[in-house]
Every structure is written in C-alpha cells, then in structure tokens.
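Complex shown without one protein chain; remaining protein chains in place.
Up next, chain A:
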C-alpha cells in the first residue's frame, strides 16, 4: 500500500472527522480537550508522514497513494507529493495552535466551534491529498463552509456582511472551475489528477480552462482586485479563524495554481502571464500603501497578506525553479508568520477587546516577552534574512527577474513599503509610552500563548537558517513541474539575455 503499511492519509482525515462528531456530544471543556487531542494526533501523524516521505532523487512522485473506486470514474483517491506534504504539514502544525488560541476566548457554543475547526482541518488536508479531480473539488469548496460558519457565528459585529462578501466572491469562481473540470474530465476520459497532469490539453482550449481556474484561485489567493473580502473576513473572524484563513486557506489558491494551472495548461500560463504580472505588481504597491494607513491591526495584517501573496503568484509564473520553490517557501512562511501575527493581535484583543492600534502603546514595558516575539514576527514579515520570510521572497523575486525585470522591480518595492507599514505598526503597539492605563495593565503572555507563539517562532527561525529541510521534499516535484512547463517558457521579454560583445544570442536575434 505504502511505505507505512497503513492508509495514513485516510486516518489523518478520519481522526478529526470522528473527533468533530464526538465534540457535538460533549460539554465545553471536553470538546476543547478532544479537539486538542485530535489535532495533536494529526500533527504526530503529519510528522510521521514527513519523516517517512522519500525525497531522494528518483523517488516516486506520488507517495502514500490510496485508491478505492466509488462509482464510475469517481474514486476515493489520495496521495501526496512533496508540495502537498509541506502544505499538509503547515495545516496540521497550525491546527493545535488554533485550538489553544480559542481555549478561553470562545465561550459561546464551544462544541460546535471545535467541530467546525476539526472539519476545516479534514477538508484542508483532504484538498492537498486528493488525487481525484472531483474529490479535490469537494474538499476545496466545502472547506469554506465551516469557515463561513466560524465567521458568521463566532465573528465580530459585521460578521454577516463579511461572510456574505466571502461567499459572493467565491461562488462565481467555483462555478466556473466546476465547468472547466467537467470539460477536462470529459476530454481526458479520467478524473485522476496524476493522469491529467500528463495530459496535453489543446492549446486553443487551454486559455478558457486557465481563466476558469484562475477565477477560482485568484479569489482564494487573493489577487487584486478580488481581494476586498479578505480584510473584512479577517477583521470579523475570531483569532483562530484568522490564523487558519491566512495560514492555510489562502494557500489553496497558490496550491491550485501550482497543481492545476501551471502543469495542466502550460501554454495558457505562458500566454496569460501578463495577467499575473500586472495584477501582482499592482497588488504589492496598492495593498502595501493601503496597509500603511490602517487603524485596525487585523486589517493592516490582512492587507499585508495580499501583498505577500502577490509575491507568491509572481514567483509561481516565473517558469523556473527559483520562482516556484520561492513561492512555496513564501506560502509556508506567510502561513506561519501571518498566523503568528494574527495570534499576536489575538493576545492583546483578548485582554482589551479592541483591534484599534491607537488604543495600545508601550507594550514593551508591561509585556516584554510579547514584544520580543512580536518583533521577531514583524521582522519575518518584513523579510529579514535569517527568518523564513527572506528565503521565499528572495528566491521568488529572483526567479521572476528572469521573466520580467519590470514586474520584479515593482514587486521588490514591497520590501521598502513592507518595512514601513510593519515597523509603523510595531511602533504604535509596542513602543512609545504606556500612557493608556488599560493597555499598561495588561499581563504578559501566559504559558499557553507562549507555547503557541514560541513554537511558531522556532520554525520561523529554522526555516530562515536552514531552509534545506523544507526545500528538499519539494525539489523533485518542482523539478517535474519545471520540466513540464519548459516547452511554454515565455519569450515575450527577450531583453533577458546576457549579450556578449561579439556574440549575437539567439534570443536577441529573434527580437529584431
């Protein structure tokens, strides 16, 4: 069956599912404990998965495969490659932290809340592990239902508007994607994703398919201008909801691009690359500037997420290893760092019940541990070398340079603007004088918060100092994608060849 001898992926889905059902029959405290236990079991299974994943050269691309026919061509088909592995790891790592973050801050309908979170975990892991097109679709789309509920039931004052917006944006994309999927399976005669990855779709059809998928993925990422659901959703969501939203759900879009758009429609990706470049470039500058003027902490971090995810999209469509590996690293890093930043907001929100930046100040005095960790995550968000933020950002921009210097130059301004809005935020929250009595009276991190943030901090530093642990598992699979898209590598920016004095390079010649 696989190298472990038992269907580990199914078990990783079954554990939270069973726990979610059981939660509904428990009291508050029991539900909390069960949810924590279930997510920790999944984390342990995830570590086992990582430890046994074969990332040596020549290892099979798809591992831990499971296949049970359901009806017709539709099958319960699971399996992962290195890309899916890392995103699954991200999900199972953040999940127990989310449960801990909700430990005391959620008091209303706790069993249902825990069940919703466990269900989210099932659907996220399922999305990354699915190897059947329609199985993927179910996980991908259904994953948003518990998130609607989390925002709509446990959210803030404007939660209805926020979840409505979230819903509306997602709906259109998902319909278009479904139609495209139907067409694809009809054309290829299969719903098996590994097979579809080998299928060459007709070039004329690719553009339409690409756009249909793009409609769905661009909303999830989110790309400008379909990003406006994100700030509202974050602001209204409870802390843990924001963590999962920023940490994992946004990665579904990037995962979609890397799993479907690029390898299945290489020619279309090449033809329509300008859409990505233009939208990413606008997103970085636009949302960074907007982040600069926010008064609400969560909104600020939400806008910064849009800017960071634009670095993901530009790197994905660089058609080279640096770009793709960089994008994956940005996704992982952003998942951790923005998750941690939302937790940081949650910590002080739990104490003062406001997200308004102006209500805080001077927290370094009364919350030194908090200030230290917040500084670390701020620096990681800014992309300081030595933290996880740098590796991905650097690789992905470097990869993108080989496609378009314009887009890279524009996106690289993000390092200036990012520093401005993050440090400005940090100043207003942690520095300055403690002139607000309520903020000055807040106690420092408790053990539960310290463990959550400390765990993320360690991984952030690990990823920054020795990223090889994370780059290695995906190396083969990124290689497969690069090889797959190589034939369509965009040539529309022929300026990018090093001309030697007396040598006329083919690309340069072609330009004339």
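Keep in mind that, in the parts below, a contact is a pair of C-beta atoms (placed from the backbone, for glycine too) under 8 Å apart; a residue touches a chain by one contact, two chains touch by 3 or more; residues count from 1.
Quick note on the criterion: contacts and distances are computed from a predicted model.
Enquirer: Look at the options "Thioredoxin reductase", "ABC transporter ATP-binding protein", "NADH-ubiquinone oxidoreductase chain 5" or "ABC transmembrane type-1 domain-containing protein" and return the one that UniProt uses as the protein name of the missing chain.
Expert: This omitted chain is identified in its UniProt record as "NADH-ubiquinone oxidoreductase chain 5".
Enquirer: For the chain left off this view, which of A:96, A:362, A:473 or A:490 is in contact with it?
Expert: A:362
Enquirer: Which is it among A:72, A:202 or A:437 that touches the chain not included here?
Expert: A:72
Enquirer: Would you indicate which residue among A:174, A:206, A:381 or A:476 is in contact with the undisplayed chain?
Expert: From the options A:174, A:206, A:381 or A:476, the contact with the absent chain belongs to A:174.
Enquirer: Tell me which stretches of chain A touch the chain missing from the display.
Expert: 71-74, 134, 137-138, 141-142, 144-145, 148-149, 152, 160-161, 163-165, 167-171, 174-175, 178, 181-182, 185-186, 189, 191, 225-226, 228-229, 231, 286, 289-294, 320-322, 325-326, 362, 364, 368, 379, 384-386, 390-391, 394-395, 397-398, 401-402, 405-406, 408-409, 412-413, 415-417, 419-420, 423-424, 427, 430-433, 465-468, 471, 493-501
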